[in-house]
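The complex appears here minus one protein chain, its other protein chains still in place.
Right, chain A next:
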Amino acid sequence: MEEPPLREEQEEEEEDDDERDEAGPEGALGKSPFQLTTEDVYDISYVMGRELMALGSDPRVTQLQFKIVRVLEMLEALVNEGSLTVEELRMERDNLRKEVEGLRREGPPANGEVNLGPDKMVIDLADPNRPRFTLQELRDVLQERNSLKSQLLLVQEELQCYKSGLIPAREGPGERREEDAVVPRVSKGGSNKEEKTTIKKLGSFITWQEGDEQAGKRRSGDFADA
């Protein structure tokens, strides 16, 4: 009952003996216990089985052989378990090593500081003077300011005309508006059409408006300081 396994081991060992271990099956006994592989355990059982057989068929030998096989099986289980654990730990170590290397490559996560690429900046949300408006918003405000200013200039001049009597008083402001449409009715909320009218009156204002819009599309993502 105990013999067959030993035999099997022997046969297997004989097959790959030469390539595997130059010291032969006995070499396994000289190894450090922490270096032992299952192959070494089989080598040892082969050696011991051979010596036990040489002792003949004394019933005490048979009894001892039973115990020796049991011990060898235990040793085999331990070595198996050990090598599996080692393999698992090795894999885990390699994974962690990779992870650390990746983190290191991304830069040191310094205390409280965010790691930024080039041309980036950090905005302190608690800073009341932080940049918070987009370039496009500033453009829009400027354009509206310019439009209002040009309307103001026109109104001022018209007022001066009334004051100096260049426009007869009987020709009321309402009439004149209809005739010449010089002053847009801002009260209507300055719709696009009316704004355009004013701009047209100022000739080349159209030029900057177009240029502005194009430029706006190009860089609407930029920040302007508040």
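Assume contacts are C-beta pairs under 8 Å (C-beta built on N, C-alpha and C of every residue); 3 or more make two chains touch, one makes a residue touch a chain; residues count from 1.
As a convention for this text, contacts and distances are computed from a predicted model.
This figure omits one chain of the complex; the name its UniProt record holds, of "Ras-related protein Rab-36", "Ubiquinone biosynthesis O-methyltransferase, mitochondrial", "Protein CLEC16A" or "EKC/KEOPS complex subunit BUD32", is "Ras-related protein Rab-36".
Only one of A:Met74, A:Leu89, A:Leu103 or A:Cys161 touches the absent chain when the whole complex is considered: A:Cys161.
Checked against the full complex, the one of A:Leu29, A:Ile123 or A:Leu142 touching the unshown chain is A:Leu142. Although one chain is not drawn, its touching partners on chain A can still be listed: residues 135, 138-139, 142, 146, 149-150, 153-154, 157-158, 160-161, 163-164, 166-167, 180, 182, 201-205, 207-208, 210-212, 214-216, 219, 222, 224-225.
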